[in-house]
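Before anything else, here's the structure in question.
All protein chains of the complex are present and in place, except for one that has been dropped.
Going in written order, the chains are labelled A and B, and every chain counts its residues from 1.
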Amino acid sequence: MSGEPAQASNETGMPRHQRLILGALVAALIVLPYILYPVFLMKVLCFALFACAFNLLIGYVGLLSFGHALFFGWAAYVSAHSAKVWGWPPEFAILGGAATAFVLGIAVGALAIRRQGIYFAMITLALAQMAFFFALQAPFTGGEDGIQAVPRRPLFGFIDISNDTTFYYVVLTVFLAGFALIYRIVHSPFGQVLKAIRENEPRTISLGYRVNHYKLLAFVLSASLAGLAGSTKVFVTQLASLTDVQWQMSGEVVLMTLVGGLGTMFGPVVGAFFVITMQTYLATMGEWVLVIQGVIFVIVVLSFRRGIVGEIAAWWKSRNGA
Amino acid sequence: MPDIFGIPPQALFGQLLLGLINGAFYALLSLGLAVIFGLLNIINFTHGAQYMMGAFVAWMLLNWLGVGYWWALLIVPVTVGLTGILIERTMLHRLYKLDHLYGLLLTFGIALIIQGVFRNQFGSSGLPYGIPAQLRGGTDLGFMFMPNYRGWVVVVSLVVCLATWFVIEKTKLGSYLRAATENPALVQSFGINVPRMITLTYGFGVGLAAFTGVLAAPIYQVSPLMGADLIIIVFAVVVIGGMGSIMGSILTGFGLGIIEGLTKVFYPEASSTVIFVIMVIVLLIKPAGLFGRAR
Partner (left out) sequence: MKTLKSALLGAVALAAVAAAPAMAQTNVKIGVLSDMSSLYTDLAGAGSVLAARMAADDFGAAAKGIRVEFVSADHQNKADVGSNIARQWYDRDGVDMIVDVPNSGVALAVNGVTREKNKVFLVSGAATSALTGEQCSPNTVHWTYDTWALANGTGKAIVQTGGDTWFFLTADYAFGHQLEADTTNVVKAMGGRVLGGVRAPLNTNDFSSFLLQAQSSRAKIIGLANAGGDTVNSIKQAAEFGIVRRGQSLAGLLVFLTDVHGLGLETAQGLIMTEAFYWDQSDASRAFAKRFAAANKGIHPTMVHAGVYSSVTHYLKAIEATKSAADGKAVVEKMKATPTDDPLFGKGEIRKDGRKIHDMYLFEVKKPSESKGAWDYYKTRATIPAAQAFRPLNEGKCPLVGG
């Protein structure tokens, strides 16, 4: 996973306001652990990366995957198992998790892109449910106990990440690298083809593009990044469990992206912050959290389809245009 | 008689019969999904929650109003169907012009709300619902002890499935429905109220789910999450069958129930995944599904 430097994207023409927002965001992210609970922030960053990876598919190719927990959760299991049982250092464990997601992405993607639209969503959901049952029955995942107390060994052998604040900056680096990669993908010629597929698939085919190759590659990239998020999360909570592979998790990442804004760069980040904050501070309300999530789904779909960031962008555009 | 893979044939008959019973539930639920999809082009994610509501409303009728199973079979589909009509009128109908995925997301959200509310109200350890007095006990079929209620479930679900198939494929009303699926504008111009037809179709599909819930209540514990996992399996059933034909979803439902039943005998560990494995195989060989038209 190469952390393509952000300047490169600037040269390809990141609009000025986006650069400003990005600068402000990075500055805020650097200062935040001194204000907010670092473990909470790390969780937000992991889910933000997860949501960005998901958004790469739905927002830029128009494919709704209802099974992304598969990649997130299985990467988490592999990462946790390799760190705890095989004693791998965190950097290898995290990459191992992402590699697992990469392989799974090829298998699931190759099957799922055979159908479109609603069928695609149902197939990904069904395959993810199958993977959930495997996780439940496989002995190494620890069933409902999960893999607990994953050790935070020194990163690269010398960076002590047992301290939450130090580890926060590691997670931040991973997140920014993933974010930059997604930005690069979306704004590359490859990304243009993806958007063309989203807008009009038959036309893209008639232009001579091998649409299925593009779709599969996008799917695999999205899966790998989701896996990167999952395997990093393992070291944040020091835990991999069934929660990570359940269909509810797939639903949550859809919600994050939808609330933040489908097909916007910053939307998934805002959405992840919103949803994780809600879950953390409403934890005492128990099951009502699910009901509230459902209500948000309904509200967003009915009257707020552009999401938070999308609405702000539209408002900004209309103000400047007028 | 020789054993088949080490299983005496009598036991195998028993297991096949049990598989058929589970297949009845798959068939009824995927039929409802197919009917809704045919006209609305929406995959109704709320279907599992509406199945659960069916079981719960039957429980409420019995425990709060003293209304028994037989009346519940009639009242519940209508009541829950009406809530479906309410959902269609207030929310779903606004989405027809948009990408179909929004329909999926909306119904997913509604499912979360319904399941959450029932969980808060009734906890999740589940509530008992007895088998109606007329169907208690069982019959010794020689090769197995067959509870009468299970036999009833197979018969009644077959009847309902075939009746639905008959109405849609063989009657005038059904021909309007099928025509509206192909070309709503044309049917509208013949003076048929297509929006109302859509609303009623959704209500009917939901009623079918609720009816299935009533059938399930005496067998399974009535619990708020009884439909949450089931709906995913039914999705796989729908992908396997393809939603092109009504008869297709009925046959696929029963067939997969039987296959799942056999898996429980030969390799029980895989019985929760076998339908998904079949889905993978079907996707590799016939991506449009066994009875589907390529879309």
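Throughout what follows, a residue touches a chain if its C-beta (ideal position, glycine included) is under 8 Å from a C-beta of that chain, and two chains touch if they have at least 3 such contacts.
As the structure is a computational prediction, the values presented were derived from the model and not from experiment.
> Per the definition of touch given earlier, which of B:Gly66, B:Gly191 or B:Pro268 contacts the omitted chain?
Of the listed residues, the one touching the omitted chain is B:Pro268.
> Tell me which of B:Ala34, B:Met226 or B:Ile278 is the one touching the absent chain.
B:Met226
> Among B:Leu127, B:Ala179, B:Ile192 or B:Ala288, which one touches the chain that has been omitted from the display?
B:Leu127
> Among A:Ser241, A:Thr257 or A:Gln293, which one touches the chain that has been omitted from the display?
A:Ser241
> Spell out, residue by residue, where the missing chain touches chain A.
Those residues of chain A that touch the unshown chain are 37, 39-40, 133, 136-137, 139, 142-146, 148-149, 237-239, 241-243, 279-280, 283-287, 289.
> Footprint of the hidden chain on chain B, which residues?
11, 14-15, 18-19, 21-22, 119-120, 123-128, 130-131, 138, 144-145, 147, 149-150, 219-221, 223, 226, 229-230, 261, 264-265, 268-269, 271-273
Here is the rule we go by: only the chains that are shown with their structure count from here on.
> Just the number, please: Cα centre separation of chain A and chain B in whole Å.
Taking the mean C-alpha position of each chain, the two centres sit 33 Å apart.
> Sort out for me which residues of chain A touch chain B in the complex.
62, 64, 66, 111, 114-119, 121-123, 125-127, 129-130, 133-134, 137, 247, 251, 254, 258, 286-288, 290-291, 293-298, 301-302, 305
> Which residues of chain B touch chain A in the complex?
Where chain B meets chain A, its residues are 37, 43, 91, 94-95, 98-102, 104-106, 108-117, 119-120, 229, 232-233, 235-236, 238-239, 269, 272-273, 276-277, 279-280, 283-284, 287-288, 295.
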